[in-house]
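Shown next, in structure tokens, is the structure this report addresses.
Excluded from the complex is one protein chain; the other protein chains are retained at their positions.
Take a look at subunit A:
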Amino acid sequence: MANVISLDSILGVGELKAPAEAPPAAAAGCASSSCGSSDGPADMSPEVWEKVKNHPCYSEEAHHYFARMHVAVAPACNIQCNYCNRKYDCSNESRPGVVSEKLTPDQALRKILAVAKEIPQLSVIGIAGPGDSLAAGGRNTFKTFEMLAKKAPDLKLCLSTNGLALPDHVDTIANYNIDHVTITINMVDPEVGQHIYPWIFHDHKRWTGLDAAKILHERQMLGLEMLTSRGILVKVNSVMIPGINDEHLMDVNKAVKSRGAFLHNIMPLISDPAHGTHFGLTGQRGPTAQELKVLQDQCEGGAKLMRHCRQCRADAVGLLGEDRGSEFTIDRIEAMGEVEYDQEAARTYREHVEGERSGRHAAKAAAQADVVETVGTEVQPILIAVATKGGERINEHFGHAKEFQIYEVGPKGAKFVGHRRVDQYCEGGSGDEDALGSVLSAINDCTAVFVAKIGGCPSQNLKDAGIEPVDRFAFEYIEESALTYFKDYAERLGQGAINAREGQDAVIRTGAFTALRA
């Protein structure tokens, strides 16, 4: 552990070196098509960039640097989804099977202030359930935001909803300055919808079957249009359910794009009989990693895709991919008493990232230009799994990784395409074989795995499975390292020293990513 740099020392305020000098040629013009990052400032209007740049869920780049926090103040829901068991949290935005602490708006406010004090990376407060944030009149949701806007006006607010009640609340959303809304839209055709939603509660009635799906669809589209016409950023989440809406999600992608959705996030169905959901009990399976990626690739070019969503719990705290929620229990927060909000620490951190950011854009573009020059454009892209704790660096030990970020790297550049949860291989010191098996199956479609450090034994096992363990880029930036590796890989491929790794698939792990495993 000693030689693994902690997150704080990498993200720590003031400790970072100045951003690398920007090579002038690259800085001059970085066309968005050639720039590996899917969401740099070149891709959007200044107002939109201003809104998303520090938001870990909306900006793939920001998700390396900023933290979000969900507060579970909205337990009620107004629809039933077949992938959700209401005994647990809403799986639109959280993993089913984990009951969270429900908070009153007062408790939520105190929790937020307490977290902000300890985590200066905090930039976004979201309400995503555990039910629907706008069900039951959205009372708790708006109460929480109202208090928060007074205490900590620089935090961004966002909420997630299934969309049924959305048209009734668009004005309130605009009044509270909530500039990000997520709608879960799984279909744009009631024929498809009836297999996903057994019922909805609307206009004082319970509706079922086609009627239910039709009303939900109309309300979702109306709500989406109302939001985008007011300039509120909308992210659409879709749950990919093989055999039910998988191909249909391409239509969803077109429909939401034409109505102005900013991002489309396709998430895999998480289904397990133990969760007690309808789909879990009927044996409906979730997609494999490659099925998900193929669909996401097909939608590329439509509404901008987001691939870094972790389907966090409704009470998640921290950078994406980590959950420190369990550190901030009601009891602990009550014990802290009154906490004042310190805008200064947060501001210093944001300024630091701002500096880091400009250097990063230029450095990535330069590394990519170099690859095109030496490799040409013929070589097929490959996938690389990366063990990281944030900061866009390879800074996690193989055995400590709870997830791997997956990068696709090729002549077009390196881009983040997803993440895979794994069990920690090394829990409490010694690695265990089952966990290693689960890591292998989760990254089986990758050519290499980048780590800060790795033991001899797992390293050999990875090689045997045809995945190259790479620790020579420890603590370097991910994208530049991936490009350097790709250059070398293409060379070895050309000499016939290695073979391309094609046609492999990987397993999407369900519910493995918890701070404390049950």
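The criterion applied here is as follows: contacts are C-beta pairs under 8 Å (C-beta built on N, C-alpha and C of every residue); 3 or more make two chains touch, one makes a residue touch a chain; residues count from 1.
Here is the rule we go by: contacts and distances are computed from a predicted model.
Peer 1: Could you tell me which of "Phosphate transport system permease protein", "Sulfate adenylyltransferase subunit 2", "Oxidoreductase" or "4Fe-4S binding protein" is the UniProt name of the chain missing from the displayed complex?
Peer 2: In UniProt, the chain excluded from the picture bears the name "4Fe-4S binding protein".
Peer 1: Kindly state which of the options A:Ala135, A:Ile173 or A:Ala490 is in contact with the chain not pictured.
Peer 2: A:Ala135
Peer 1: For subunit A, which residues touch the unseen chain?
Peer 2: Subunit A touches the chain not shown through residues 75-78, 80, 86-87, 102, 131, 135-137, 139, 201, 204-206.
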